[in-house]
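A single protein chain has been omitted from the complex, and every remaining protein chain is retained in its original position.
== chain A ==
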Amino acid sequence: MSGKRKPDLKVIIMGDYAVGKTSLVCRYIEDKFIKHEPTIGAAFFLKQWGPYNVAVWDTAGDERYTGLSHFYCRNAGAAILAYDMSNPQTFESLWARFMPLLNSSTEKCLKIVVGTKMDLIPPEERDITLEEGRKLAHELNEGLDISKLACEPYFETSSKDGSHVSEVFECIFQYCLPLSGDQRSKFGLSTSTVDLYEKEPKRATAKKGCC
């Protein structure tokens, strides 16, 4: 682990302003739900995944910063595309604004669509259905072999109560930097979902890139 100067995986979080990108990553990494100032440019977070270091870049949602997002997309192994489940316009932005951005910069990047603020919207008032969400997620990943993905590339989360937040990240990490059941228990990671993950053969090398 020592001697490595760069993280082993780079994950970028994108989505419209105020959809809760920073809250999502803070819930996962610090297990906290607090008020955040609007992110300027991008913020860097680090997460240990077994023997690996994962860089998480939480980008700012302001449209003015779209040019910067290109810069942060470079060499990203995975992208979280977040939208606010109580605001359908933010879902549209994912394909209108962020899909072109990702297509041009990262072919082999895994894309995970994440609905946020699930706690704010009663199921019967939802504008975006689960099927629509999954459909977009699959379209985004066209050309990428996601048969090895242990989950749907689509999640619905609440950073407030923590629902499904860690699943998002662990699904990504397990896909990009697979750990065996033994490794998972050695590093104190939950092995409850290990059955799912065991279906996939171990892959020797992790993606590398300058974060």
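In the analysis below, contacts are C-beta pairs under 8 Å (C-beta built on N, C-alpha and C of every residue); 3 or more make two chains touch, one makes a residue touch a chain; residues count from 1.
By definition in this document, contacts and distances are computed from a predicted model.
The listed choices are "NADH-ubiquinone oxidoreductase 78 kDa subunit, mitochondrial", "TBC1 domain family member 10A", "Rab-GAP TBC domain-containing protein" or "Transmembrane protein 231"; the UniProt protein name belonging to the chain that is not shown reads "Rab-GAP TBC domain-containing protein".
Interface residues of chain A with the unshown chain, by the touch rule above, are 4-7, 17-18, 34-44, 46, 53, 55, 60-62, 64-65, 67-68, 71, 210-211.
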